[in-house]
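Only a single protein chain was left out; the remaining protein chains are all shown in position.
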Amino acid sequence: MDAVTPSRKTMTLNLTEAEMKALDDLSVTKDISKTAVLRQALRLYQMVEARMARGEKLYFEHDATKQKAELMVL
Amino acid sequence: MSTKTTVYLRNAKTGEFVEAFLIDGLARPDIEKAEADWKPFLSEQVKRMEASGIAKHLLPQHRHWDWREKYDATEGYLAYRMFGIECQAQMQGLLLVTTAAKNCRIASQAGKPLVYVHFLAAAPWNLPSITSEPRFSLTGTILLGTAIQLSIEEEFQGRIGLHSLPQADDWYKSSCGMTDLGPDPAAKGLRYFEMTPDQASKFLR
Partner (left out) sequence: MKLDFSKEWLAKRAKLEEKQDVSAGMLNLNALQSVTPATKTGPTAVTAEPDNSNPAFGRLINLWRRNKGFRIDELAQKARVDVAELIEIERNIHYTAEPRTVFQLAKTFGIPEDKMLQLSGNLTVRDSSLGQEAVRFAARSESVEKLSKEEQRALEEFVKFLNDR
């Protein structure tokens, strides 16, 4: 028995110009399609939400200074 | 949802190819059975090695891995994928990868997403370092190839990254053609390897 591709569903997205531009820019920077960008976003969001639901906080740590800061810049 | 692809392992004794199945999407019972099969064999071999005076740092480093924990920690998350190779009703190798939140460190690929190999292991009876008669070979090749093909499907063009366990460093560098970025202090000094799209293409050729 060999591989069977799981079925995929199609969805239409309504985005603002700014959102579309952000999506375009990420697609170029990451060298992946806009669909792949959105897949990345969904996977990250799912993980972040699950951990925050467990009471954890999301931080960034600067590699050189080891300074920690929350996700939002302000 | 789980899918199976026919692959072939090599019988290490006879050199013959044996039909196996690469499973995409393992269920917990698969993992429990793998642990139930692997652990006793591994424990026995480790005891034998310890009794013969082999130093601790030479014992199989992944002897304490528990794949049930890995399964429980990652099940249900889109970012994680687990694969296994089943042959003769036993799991011959396991692979856990993440497909999000990991970027390339190689300068020429900096910032581009990759598939990161969290864990890759062959069944203990397939490890030449702990048994004088390994049963099958090619589990590592197939699992690494799986990570690369997944990377291509994700549009990452075959880019993968992993932290090698010491006994496999040379294989990743010399046989797989990966780039060695050296010991990673954030990973207890394990060497970090990456594959570029070109290297991935060469590997699959």
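The first chain written gets the first letter, and so on, giving A and B; residue counts start at 1 in each chain.
Following the convention adopted for this analysis, a residue touches a chain if its C-beta (ideal position, glycine included) is under 8 Å from a C-beta of that chain, and two chains touch if they have at least 3 such contacts.
This structure is a prediction, so every number in the text was calculated from the model and none was measured.
J.: If I consider the whole complex, including the chain that's not displayed, which of B:K112, B:R135 or B:H163 touches that chain?
T.: Within the whole complex, the residue contacting the unshown chain is B:H163.
J.: Considering the complete complex, identify which of B:M91, B:C104, B:L120 or B:A200 is in touch with the unshown chain.
T.: B:L120
J.: Of B:N103, B:T141 or B:S201, which residue touches the hidden chain?
T.: Of these options, the touching residue for the absent chain is B:T141.
J.: Could you please point out the chain B residues that touch the chain left off the display?
T.: Interface residues of chain B facing the absent chain: 3, 5, 7-8, 10, 17, 22, 24, 60-62, 64-66, 69-70, 73, 96, 117-122, 127-129, 137-146, 149-150, 153, 162-165, 167-168, 171-172, 175-176, 185-188, 190, 204.
Here is the rule we use: only the chains that are shown with their structure count from here on.
J.: As a quick test, compute the distance in whole Å between the mean CA positions of chain A and chain B.
T.: 26
J.: Once bound in the complex, which stretches of chain A touch chain B?
T.: 1-4, 6, 29-33, 36, 39-40, 42-44, 46-47, 50
J.: Quick check: in the complex, which residue numbers of chain B touch chain A?
T.: 1, 3-6, 24, 77-79, 99-101, 111-113, 154-157
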